[in-house]
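I have a structure here, written as C-alpha cells, and I will follow up with some questions on it.
Here the complex is missing a single protein chain, while all its other protein chains stay put.
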Amino acid sequence: MNFEYSDLCKDYQARVRAFMDEHVYPNEPVYAAQMAAFGTERWQVPAIIEELKQKAKAAGLWNLFLPDSEEGAGLSNSDYAPLAEEMGRVPWASEVFNCAAPDTGNMEVFVRYGTKEHQEKWLKPLLAGEIRSAFLMTEPAVASADATNIECKIERDGDEYVINGRKWWSSGAGDPRCKVFIVMGKTNPDADVHSQQSMVVVPADAKGVTIERFLPVFGYDDAPHGHMEIKLENVRVPASAILLGEGRGFEIAQGRLGPGRIHHCMRTIGAAERALELMVKRLMSREAFGKPIIKHSVWDSRIAQARIEIETCRLLTLKAAWMMDTVGNKVARGEIAMIKVAAPRMALKVIDDAIQAHGGCGVSNDTPLAYSYAGIRTLRLADGPDEVHERTIARLEAKKWLNG
Amino acid sequence: MNFEYSDLCKDYQARVRAFMDEHVYPNEPVYAAQMAAFGTERWQVPAIIEELKQKAKAAGLWNLFLPDSEEGAGLSNSDYAPLAEEMGRVPWASEVFNCAAPDTGNMEVFVRYGTKEHQEKWLKPLLAGEIRSAFLMTEPAVASADATNIECKIERDGDEYVINGRKWWSSGAGDPRCKVFIVMGKTNPDADVHSQQSMVVVPADAKGVTIERFLPVFGYDDAPHGHMEIKLENVRVPASAILLGEGRGFEIAQGRLGPGRIHHCMRTIGAAERALELMVKRLMSREAFGKPIIKHSVWDSRIAQARIEIETCRLLTLKAAWMMDTVGNKVARGEIAMIKVAAPRMALKVIDDAIQAHGGCGVSNDTPLAYSYAGIRTLRLADGPDEVHERTIARLEAKKWLNG
Amino acid sequence: MNFEYSDLCKDYQARVRAFMDEHVYPNEPVYAAQMAAFGTERWQVPAIIEELKQKAKAAGLWNLFLPDSEEGAGLSNSDYAPLAEEMGRVPWASEVFNCAAPDTGNMEVFVRYGTKEHQEKWLKPLLAGEIRSAFLMTEPAVASADATNIECKIERDGDEYVINGRKWWSSGAGDPRCKVFIVMGKTNPDADVHSQQSMVVVPADAKGVTIERFLPVFGYDDAPHGHMEIKLENVRVPASAILLGEGRGFEIAQGRLGPGRIHHCMRTIGAAERALELMVKRLMSREAFGKPIIKHSVWDSRIAQARIEIETCRLLTLKAAWMMDTVGNKVARGEIAMIKVAAPRMALKVIDDAIQAHGGCGVSNDTPLAYSYAGIRTLRLADGPDEVHERTIARLEAKKWLNG
Partner (left out) sequence: MNFEYSDLCKDYQARVRAFMDEHVYPNEPVYAAQMAAFGTERWQVPAIIEELKQKAKAAGLWNLFLPDSEEGAGLSNSDYAPLAEEMGRVPWASEVFNCAAPDTGNMEVFVRYGTKEHQEKWLKPLLAGEIRSAFLMTEPAVASADATNIECKIERDGDEYVINGRKWWSSGAGDPRCKVFIVMGKTNPDADVHSQQSMVVVPADAKGVTIERFLPVFGYDDAPHGHMEIKLENVRVPASAILLGEGRGFEIAQGRLGPGRIHHCMRTIGAAERALELMVKRLMSREAFGKPIIKHSVWDSRIAQARIEIETCRLLTLKAAWMMDTVGNKVARGEIAMIKVAAPRMALKVIDDAIQAHGGCGVSNDTPLAYSYAGIRTLRLADGPDEVHERTIARLEAKKWLNG
C-alpha cells in the first residue's frame, strides 16, 4: 500500500499548479469582465480562454485526461485525478487544458468506438481544441434516470437514419464552437430493453436541429457553455453515423460515463478544497463579539468536518481511479457509484458552510462559492441521480449474501 | 389550548387564497414574461404588479401585516401568520398585498418612531403602495452579525447630520419606486457599545447617495427589487431626520426586526408547502424502473420528513406570533430566534428534496424551486446569521440555571 | 388560537410538579438502591414504588391518562399531555400515578371493548393499581411492522379458544404483579387480510403460558418490568375472552395505539427536557482550555438545536392530542404518525449531545441519560417502526393530489 502520488503525477501536478498560479487565478477577474462586457450577447467565448489554451498547449498541459491513447498525455486515471482536482478549483479552468466535459467523454467515445471517418472529422479538431461537442441524452418528457425511458426515435430510412425527439440539459451546446452532437435514441423499440438504444453522431448544424432555449442553473446561464433544450425534427444522418452498431447505446453509455463521473468527482474535490481555503481565510480575517470569528468553536467543528470529508472523498476517488486503471471500469463500478454519490454531497456541505462563513458576500458573485454550489448541485442529478447509484451500491451488497 | 385559527383569520385566509387562485398563480408566467421582455433593462416594474395591487386594495386585502395601527387591517401577528404563508407561495405575491419586506418593517418603524413629518412624507405613500423603501444596515467591510461593528458615520453638523459610509444588501433599493432609506450608523462612537448607533431617514435621491451595483443571489439579480451596494458620501439630512434620538438605533432595530423575522418565517413556510406540493405531484406523474417514482420508498421518508418539519415549524411560528401578541416581542425573543433559525433550514431541506425529485428541471426556472432555494438561503444570513440566534437561545437556557 | 394550557391542566401540572419535586426526584437514589439490593433476584418491585403510589392516589393524582371515562380524572388528551411530560422526566415515575404503559393502553381497551366481566375482573384492579398487565403482539419469527404477518393461532374449539404462538417484547410481563395479557392472533386465516386477527384476554397464569426469557435493551434488563419472550402452547380460554368479536383485532389495535403513541411522545418530551437541563448544568460547571465549557460556542449550536427541537415536538404533540380531543383519533392519524416519528428522534439527539457533554459520566448510570437513550431508542421500533409511519404520512400527502 502506498498513498504517494507517482513521480509522473507529481511532476504534472507541480506544473498544473504553477500554470494555475501564473495564468488562471490572476485571470478570474478578466474572464468575469470579458463575459460582463458581452452584455446580453452572452453566447460567445471570452478571448482569455483561447489565449490560455495556447499557453497550456505550449506548456505540454493538454489532453491530460486521455488515459490510454496515443493522442493524450498517457496518464492513468489515478495520475490524472490530482490534476483534475487542481483544475476544479476554477470553474472554467479545465477547458484551458482541453480537459472539459462533455468533450472529454465524447473524445473517449470517438477514440474507442468511432470510425476512421468520425475520428478524422470530429476527434481530431476536438483534440486540437478547435471545436467543442455535446452529448444529447436526457429528455424533458421522461424520468431519464431510468435510461430505458428515453424516447428519441432513430429510424433507418434507406442509407440514412432519421432522428426525431427532444433533448435537454445538452451541456455545451450553447457554445458557438460546438460543432457535433452524440445523440442517444431508440433504433430498436422492440428489442430487449437494454438493446433498444443506439448512439449516432450528428453535426450541430444539421437540418432539423433547433436549439430552443438554455436552461439556467439556479440563476446562472452558464454562458457560453449553456445547458440547452434541443428539438430534433426529421434530422437525417448517413447510416455511417451510428456508433458501434444498432442497439449498443447502453454499452457505449457505460463506457463513457465511468471516467466522466470520476472526472466530475475529481474536480468537485478541488472546488471543495478551494471553498475550505476561502472559509478559513475569511474566518481569520473578521472579528465578532471581541475575537476573530475562527476562534468561535462552532467553526472548529465545521472546519474539521470539511477537512475530514474532503480527505475521505479524495481517497475514495483515487481508489476508484486506481481500480479503473488496474481492474477496469466494470469491476470498479461500485466504487465509481459510491464516489459519484459522496463527492457532490460533501462539496455542497463544505461550500454551504463556506457561504455561511462569508455572510451575504457568500451568496453573491464576489466569491466563486455560490456559482460553485449551483454547478455541483446539478451533479447530484446528472449522469444518474443519487438514488440510482445508491440502488446500484445496495444491489452489490445484497449480491454478496445471496447464498446465505 | 386551541389550535384553530380565529374566525377573522379564517375569513381573510379564504379571501387571500381565492385571490391567489384567481389573480396570482395564473399570472406567474405573465410576470416572468414581462420581466423577460425588459431585456437588459431589468430595473423596472412589470405592469402586472401594479394591476394586481389595485385589485388587492379593492378586495380589502391591503396592509394586512400592520398589527396595531389604524392604518392596517388590525390583524394580530397570529392572525396575519397564515396569510403571510399563503403569500409566501409565490415570491412576488406579498407586494401585491402591500405586505412586502422591507417596506413592512420600515412602515412599522415610521408608525412607532416616526415624527408627524416622517409619517406624512413617507409613511403615507408607503401605506398607499405609491413608493417603496430600503433599510441600510449591513456593511461590506465588517462582520455585521455583530451589529456593534457597524462603521457608517452619522455626524452632527449644525442643524444637519452628515453621513459617510458604505452599505450593501440594501434590498429593494434597485426598484425605481424606492424613494426613502432608513440608515443605521454611528452618531456616538464614544458611548456605551449599545448606545453608539442611531437611525436616520434619508431620501433615496439625496446628494451623495450612489447606488454602485447590485449583488446577485446565486445568479439571480432579483430585479427590479435588487440587493444594492450603496456609497453614502457626505450625505446631508436635517437634524429632524433622526428617529427617536441619538443612540437609539439598537432599540429601533430590536423593535423592527422581531416582526420582520417572523414575517420571513411565515412566508418561508408557504414556500416549503409549495415545494412539497410540487414534489409529490412530480413523483406521482413519472415512472422509473417499472413504477411511479413515488412508490419508491426512499421518497416516503423524504415526504414524511418534509411534512413533519413543515408542521412543526408552522406551529413554532404561530406560537412565536401568539406570544408577540400576548406577552410582547421582548418576552418572545427566544421563540423568534428559534423560528428564525429553524424555518429557513427546514425549507431549504424540503426545497432541495423537491429539486431532487424534479431532476434537471428542478435546478432550472421551469419550477419556482431553485429561485426559492436561493432566496431562502439568504435568510440564514440576513437579520443575523444562524450562529448569532443560536447564541441568543443558548444564553437564555443558561440563564435558567444560573443559580443552581 | 391559544397556546396557553387550560386552567384545569395548569392546576394539575403544578400538583404533579410539586409531587415530583417532593416525592420522585429525591427518591431516584432510593429506587436505584432498592433495585441494587435485590442482587440477582431482580424480578420484584422496589418498595418505594408502592409507597409512592399510595401518596399519589391520596393526592388525587391517579389514572390521569383516562380521557373519557368516569374511572379516570376526566382530562382531555391535551390536558393530560403536559402531565405525562412531567412524569417522563423520571423513567419509573408514570407508574406512581398509575399512568404507565402498557397498563394505560390495556385499561383503555377494557373500558371501550371489554365485557362487564372483563371490567370487573381486570379493569377494576388495574385502575386500583393492584395488578399490572401486558400486551402480546410482536412475534420473533416475522416482521411484525406489517401486522398482517402475525402468526399466533387462536382457534375455536367448542366453548373455548386455543392459543398457540410465540410472542416477544411483551413489556411488563416480567413484573410479579402482572396478572393479565391481551393477546393478538389469527382467528380467521382465510378472511380478508385486515379481518384475520383478533384479541383475547389471557390470565398470566393460564396453563400453557411460559415466560422463557427477558430481552435486554442495550444491556438493561428493565427489571422488574421486563420485555419478555413468551411461549403460548395450547393455552385455553373461554370463548368470552375475545374482545369485540372475531376478526376485530386490527380495529382494537388502531384504537389502542393512538393514545399509547401519544403518551410515549409526551413522556419522551419530558426525558429530552431533563437531558437538556442536565447538559446545560454540566457545561456550566466544568472548565476546559481556560473557560467554562458552555462558553465554547460549539455548544451554543447544540443547545439551541435541542431547545428548538424540543419546542417544536412539544407543539406537534399538543396539536395531535388536541385533534384527538376535537376531531378524533382517525382524523388525527397523520399527526399521530408524525409525532411518533419525530419525538424519539429528537430526544435521541438531545440525549446523545447531553451524553457528550458529560464525558464518560454520560454513558454510565451516574446520570439517567444512557438508560433514557436506550429506552427511547426502542420507541423507533415499538408500535410500528419509523418506516411504517413515514409510509402512512407519505400516503396521506399523495392522497391530496390524486386528482391533479
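Read from first to last, the chains carry the letters A, B and C; within each, the first residue is number 1.
Note that in this section a residue touches a chain if its C-beta (ideal position, glycine included) is under 8 Å from a C-beta of that chain, and two chains touch if they have at least 3 such contacts.
These numbers come from a predicted model, not from an experiment.
Visitor: Could you tell which one of A:13, A:188 or A:297 touches the chain left off the display?
Guide: A:297
Visitor: Where the complex has a chain not shown, which of C:67, C:129 or C:362 is the residue touching it?
Guide: C:362
Visitor: Considering the whole complex rather than only what is displayed, give the residues of chain C touching the chain that is not shown.
Guide: Looking at chain C, the ones touching the missing chain are residues 39-40, 138, 140, 142-146, 149, 168-169, 215-221, 227, 286-289, 293, 296, 298, 355-356, 359-366, 370-371, 373-374, 377-378, 380-382, 385-387, 390.
Visitor: Using the document's contact rule, name the residues of chain A that touch the chain not shown here.
Guide: With respect to the unshown chain, the touching residues of chain A are 1-6, 9, 78, 276-277, 280-281, 284, 294, 297, 299-301, 303-305, 307-308, 311-313, 315-316, 318-319, 322-323, 334-335, 337-338, 341-342, 387, 389-391, 393-394, 396-398, 400-402.
Visitor: In the complete complex, the non-displayed chain touches which residues of chain B?
Guide: 296-298, 300-301
To be clear about the criterion, only the chains that are shown with their structure count from here on.
Visitor: Taking each chain's centre as the mean of its CA atoms, how far is chain A from chain B in angstrom?
Guide: Roughly 37 Å separates the two chain centres.
Visitor: Roughly how far is chain A from chain C, going centre to centre by Cα mean, in whole Å?
Guide: 52
Visitor: Would you pick out the residues of chain B that each touch at least 2 other chains?
Guide: 387, 390
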